[in-house]
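Before I ask anything, here is the structure I am working with.
One protein chain omitted, others in place.
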Amino acid sequence: MKQLIVSPAPHAHSGDSVRKNMLLVILALLPAYVVSVVEFGWGALITALISVAACMLFEWLITRFMLKEPSHLDDLSAILTGLLLAFNLPSNLPWWIVVIGALAAMTLGKMSFGGLGQNLFNPALVGRVFLLISFPVQMTTWPRPLGFATGYIDAETGATPLYYLKQMIKDGDSSLISNLPSLTDAFLGAMGGSLGEVCALALIIGGIFLICTRVITWHIPVSIILTAALFAVVTGLVGALPEGMSTCQYVLYTLLTGGMMLGAFFMATDYVTSPMTGWGKIIFGIGIGLIVMVIRTWGAYPEGMSFAILIMNACVPLLNRIRPRRFGEKKK
Amino acid sequence: MNTFKIGGVHPHDNKQYSAHQPITECPLPKKAIIPLVQHIGAPAQAVVEKGQQVKVGELLAKAGGFVSANIHSPYSGTITKIDTTIDAWGMKMPAIFMDVEGDEWLPEIDRTPDVIRECRLEPKEIIDKVAAAGIVGLGGACFPTQVKLLPPPGKKAEVLIVNGVECEPYLTCDHQLMLEHGEELMIGIQILMRALSIDRAIIGIEKNKPDAIARMRELALKTIGVEVKPLKLKYPQGGEKQLIDACIGRQVPSGALPIEVGAVVDNVATIYAVYEAVQKNKPLISRVMTVTGASVARPGNYSVRFGTPLSEVIDLAGGIPEDTGKIIGGGPMMGRAMNNIDMPTNKRVSGLLFLPESESRRVEPENCIRCAKCVTACPMGLEPYLLSKQAQLQMWDEMEQHDVMDCIDCGCCLFTCPSHRPLLDYIRMGKAQVGGIIRARQAAKK
Partner (left out) sequence: MKLILISLLVLGLTGLAAALLLYLIAQKFRVEEDPRIDQVQEVLPGANCGGCGFAGCRALAEACVKADTLDGLLCPVGGAPTMEKVGAILGLAAVAADPKVAVVRCNGTCEARPRTSEYNGVRSCRIQHNLYVGETACPFGCLGCGDCVAACQFGALSMDPQTGLPVVDEEKCTACGKCVKACPRNIIELRKKGPKGRRMVVLCVNKDKGAIARKACLSACIGCGKCQKECNFEAITVDSNLAYIDPEKCRLCRKCEAACPTGAIHSVNFPARKPAEPAAEAKPAQEAKPAQDVKPADTAQTQEAQA
């Protein structure tokens, strides 16, 4: 008889793999990407391509020459990091800044911790925040959405809706309301902002796709969105809004503009840097929702999603001390 | 529809190969080897001698302790020696060797196919009969049944839960048993209810066996106190604690036995054995096992007497398929891969599964991506990613604090891990270590 193979149980596997999960996230990002290409034209295409290529190159170089390990490019995580980084950049960013961002993401964000699964902070956001601090002017000069024909570097630029929202609350100046895009435009993505964050509809579709395919769970997105919405409602109730802006409108602008949807569905739910248990995830989400609203309302930057997620990333080891409810444990 | 509350996975059930294959008798072998360890607990002590003639049903070995079980002769013939044999994992085990001659049964065993309904025995008498017949839990754990029927002082059984779930993929022996011997099962359930002095029993069956649910429901209508509960398809529903949760919504606390919440769980195969022992005086000398796999020539459910070499059962099913890479004793989730097929059948082996070579090897593990799928899948609410890391780092105290002893070995964590990490391998090792530490500590206290 030929030799039998012996291994410990179980002998069956769900067929799930890292690659499959990464692929599904990339697929879920595609609708939003298509919208940004339509809105921002060549800039969106070029920025994303450079970012993905640079992330893959840097990971390959590090694994090949520094760690002397076989390459892990086939798990698609480098592509995903590249894509997410691009989603968080203005589409008219000079190519060399994108490359520096990719370098920071892969080295500081990911490989210095030991590669996939070991990093404490979301690599794409490390890259973005690195750029935001190093190149504040370029990183906050957002192109206007002028359709596919828009060029790369020569795009017309302007401030994002979040900037107006912030100024409006700060100064109580209701004349700024006219600068805001209509709610429909905000929902469909016809507004200024980072490459991938503009179209809330596409991002929600992608997020629901991820929840349905069980790549992510509902805990983080739902808790972030609910917390932010609640914060906005309270802002409205205490009378901080200028005339001409209802609480309901403000809540919707809060949720539909800036990186809220991208952050809630794609950035905060990153496996490696989010907590392991249901309650951990909910607290994580509430924390992000609160911090982002605090930064948006009182902080120096108009948008705080990246900072909020990075700050809460640092709390993950602590949140992982929350245990799941054990079988047979009495409910408190 | 009911199911357990925490975790669980959905493996492909693959029951199509052997489902609805009628139970077939396996022919008697010429030589038989009857292992003395066919249950959890102390090995049985042989009471026969070399050269002795025995009949079918005669006691070969008696229980070696409170948690142990009698072993009876499944054949008539001569004892040739009492020695050690090699089990399917290459380790030694004590066994009785026999030459099979004819098929002569003890006269008190009723071999007619008649169903005997009447049972007027006292609980004590039933339990004694179950103990004498060497009945163990045939669902996989092989825990002696009479121990379960004697609740510790201060505890009272309220409900008998009958495990007809068969949540392991591929296996179909319990399903077929319910279809063919439903009536006997109902009588067996009533006998056990009598033994436990309770008036309520729940039969849990997963909904992928609609014909078994219908059959048992039809019979339950005529029986007082018996209820059939269809359950949602989810692994490991057949786990004792999970089944209690699914059927009566009570969760057995950590480290406790089911009797803590008033439940006694028995598998349908065990109940059929109880019926045969009490009503027909037939000790536990055979069981139904599934021989299956995608390329097996005649997959099916075979009734085998213990001591028949596995190779003869395999021949009956059409031999080992060409492409076989792994032979598993039991199902793919909790069964153990074998390294030879010379072992005799025994109370423990509920099935033989032939996996083709292409499905036999594990995928190379990658880094943990902390996706928390193992945490979501664990039916005991543990954190497998953490426990396996702790086991690798030999952090036994921390493992104990994280309740590693609650792990039921179901394999959901490894099944679901997208990085193919050998989580359960490490957890199992850690559990063995922590168990040893706990036992040593208890011994030191005494």
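Here the chain labels run A and B in written order, and each chain numbers its own residues starting at 1.
As a convention for this text, a contact is a pair of C-beta atoms (placed from the backbone, for glycine too) under 8 Å apart; a residue touches a chain by one contact, two chains touch by 3 or more.
As the structure is a prediction and not an experimental result, all values here were calculated from the model.
Novice: Among B:Gln176, B:Thr308 or B:Asn339, exactly one should touch the missing chain; which is it?
Specialist: Looking across B:Gln176, B:Thr308 or B:Asn339, the contact with the absent chain belongs to B:Asn339.
Novice: If the hidden chain were put back, which of B:Phe97, B:Tyr235, B:Phe354 or B:Tyr426 would touch it?
Specialist: B:Tyr426
Novice: With respect to the chain omitted from the figure, which of A:Ser7, A:Thr213 or A:Gln249 is a touching residue?
Specialist: Among A:Ser7, A:Thr213 or A:Gln249, only A:Ser7 touches the chain that is not shown.
Novice: Over the whole complex, note the residues of subunit B touching the chain we left out.
Specialist: 89-92, 336-337, 339-340, 360-362, 422, 425-426, 428-429, 432
Novice: Even though one chain is hidden, which residues of subunit A still touch it in the full complex?
Specialist: Interface with the chain not displayed, on the subunit A side: 3-8.
Quick note on the criterion: only the chains that are shown with their structure count from here on.
Novice: Quick check: how many Å separate the C-alpha centres of subunit A and subunit B?
Specialist: 49
Novice: Show which residues of subunit A lie in contact with subunit B when the two form their complex.
Specialist: By the definition above, subunit A touches subunit B via 1, 4-14, 16-18, 20-21, 72, 75, 115-118, 217, 271-272, 274-277, 320, 323-330.
Novice: Quick check: in the complex, which residue numbers of subunit B touch subunit A?
Specialist: 6, 9, 11-12, 89, 169, 241, 245, 251-254, 256, 320, 324-328, 332-341, 353, 355, 357, 359-363, 366-373, 375-376, 378-383, 385-386, 402-403, 406, 409, 411, 414-420, 422, 424-425, 428
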